[in-house]
Every structure is written in C-alpha cells, then in structure tokens.
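Note that this complex is displayed minus one protein chain, with the remaining chains in position.
This part shows subunit A:
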Amino acid sequence: MATVTLSNVVKRFGAFEVVHGANIDIKHGEFVVFVGPSGCGKSTLLRMIAGLEDISGGEIAIGGKLVNDVEPADRGIAMVFQSYALYPHMSVEQNLSFGLRMTGNPKADTDRRVKRAAEILRISELMDRRPRKLSGGQRQRVAIGRAIVREPQVFLFDEPLSNLDAELRVQMRVEISRLHKELGATMIYVTHDQTEAMTLADRIVVLRAGHIEQIGRPLDLYDDPDNLFVAGFVGSPKMNFIKAQIVGQDARGVVVELAGQEKTRITQPLAGAAPEVGSKVIVGVRPEHFGSAGEGDTDLVVAIDVVEHLGGTSFLYARTAHGEDVVIQRDAAKVPTTSEVTVSIRKSYLFDEKGLRLR
C-alpha cells in the first residue's frame, strides 16, 4: 500500500526554516496536490519526499516504512521535473530505458515496460527522436513515461505543466487525470496554479510560507475555507474582501455593517462565540455570490470600471462607495449597461482581523 505520511516535517537551510512542521497523511491511490505561491515550500516538501533534500526534522514514511535515511532510488518513487530533465543526448527510447539498463534489468522486461509506457502516453512513434526534436507536450509525455517505466509506488510531479502554453496545459491536465485513473498509483503534484489543483486533486494541501494553511477536498476548500489566505487563493477570480464591523446580534446571527456604508448590513449565522460589537472583520464574497438587487440580505451600489466578456459569463470589475475593488460574476445576458449597478450579497464568509474564519 503506497501511503505517504509526513509527521512534523521540518526543513532548514542553515538557520532559515522554510518548512515548519508539516503533517500530511496521503492514502493509497490518492491524488494530492500541494499548492501555494512561490517560495511557500511546496517543491521543497516534494523534494524531501523524493529524498533529493535532507529532512531537518520529523519523519517521512512511504508505504508505512520510514524513509528518512533511505536513498532516493530505494524509496519506490518516481519524479517528473518541471524542466522535464530529459537526457538531451539520448533518444526517447533511451531516455525511457536508461535507468533500467544501467541497473541491469533484464532486456525483455525493460522492453516490455518501455513499450507499455509508450502506448499509455501515445509516444510510440517518437521513440527514435532526441528531446530537442520534440514539442513541449511531447517532452512532458516522455518525462512522465520515464516515471512510468520505473513502476513506482508513488509518482511525484514538480510543476510539470508550467512550461507549457495554456491550451496544452489543459490537454496535459486531462492526460494526467486519465493516467491516475489508469495506473491507480498514489500521486503527489506540486503547482502554484489553483485551477490545476482544483481540477486534478482528490485532496489539496494549501501552503503558505512553509505552513500548511488547510488540507481538504477541492470543493471543501472552495466552499468552506479556514482562513482569508485559502479563501483568496482558491477560486478564480479570487474572493472579494470587504472591510466591515460587527454592529450587533440578532436571532439569525451577528449583524455586520460594511465599512463606510451605513445601512449596508448582512447577518451571518455563527456556531461559535460571536465577536464583540465594534470588532473589525472582513466579509468575503465570491464573484458568483453577488445577486441582483433584492436577492440577498442587503443591496450594495457599485461603480463599474471594466466589463470582461468571456462568452456565457461576464465579470464586472467595480468599486464600492467606500473605494474597495470587487469582481462580480454575471450571466452575459444580464450585464448592465449603466455605469452604476445595485447588487446584493447572497452568500458571504466572515473573517476576523487575523484572517481566521468566523464560523
């Protein structure tokens, strides 16, 4: 069973700590995506699982076996690099078979594995070519093929699509998803692109500055973020944040007034303790949760700056009376032609001043 368990994993470069005690349990066959902005420690975490970086503290177990001091080659993993890391002087066939040939794997078995990988990735006709004669997408397939021939317990992907153009990225995303279904192996995937994370993952690990902010299924993160960072990072366009203040409490929950807009109040049910009246809070509203006037708790007048038409959907880039930027999603047919529009807030999230979600 190819489970991967990280227990309190720490990474330091000299005195500088870049991963601060990561705890993650990855189940057999699961597709887990590490996502976060540049420098958040996601690639470092992946490289520690691969054994390419030493672990400064904590434990990593693969398949229930502690691998802290196990050589990378003996961890039962295969990795696909961002730059593909193909051997430029070898043909595709040689790239795929190199590792097996060097370790004295029987030729018949090597040939079988290479043939199978080539068929899975549909690169059989490219076997005699050198990497420089391949397109970006083809190189990526070869890099994945090199991982497949190792028949690993766990696949590691380090931003494998970031060097591809947008169209190819979508295509390869689907390919990787298909591959996961076909192989049924555990896969850990690093990306800074939240769309990739949302579309590929069984579970997402959101990282920031070496801390795990939240772990959960894509839609759980989207619908129920733990904090301001996750709320802002997951979803495109990102969630709107509007400054507000607690002004009271009624039977339905706390009453929040948007900053600088008297009478623009929303009521938010809270299971936990309500903050004191007068506390500063942040109201988060996803672009699609703005409704037409009268649909929600309260109406809000915004001035439209720019409208982006994407076909079926349009995005209105607007400003509140208090000068806060908001993005509103509308059906293309319902885009207002006026410079001002009244919208309502149908659903919102509440965060305290530290950015933690108030539930």
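Worth pointing out:
Everything that follows uses one rule, which is that a contact is a pair of C-beta atoms (placed from the backbone, for glycine too) under 8 Å apart; a residue touches a chain by one contact, two chains touch by 3 or more; residues count from 1.
Going forward, contacts and distances are computed from a predicted model.
Of the candidates "Nitrilotriacetate monooxygenase component A", "Rieske (2Fe-2S) protein", "Aromatic-ring-hydroxylating dioxygenase subunit beta" or "Sugar ABC transporter permease", the chain left out of this view carries the UniProt protein name "Sugar ABC transporter permease". Screening A:P37, A:G64, A:P88 or A:G248 against the full complex identifies A:P88 as the residue touching the chain left out. Among A:V9, A:I24, A:A50 or A:I215, only A:A50 touches the chain that is left out of the view. Where subunit A meets the omitted chain, the residues involved are 50, 52, 72-74, 77-79, 81-83, 85-89, 98-100, 102-103, 146, 150.
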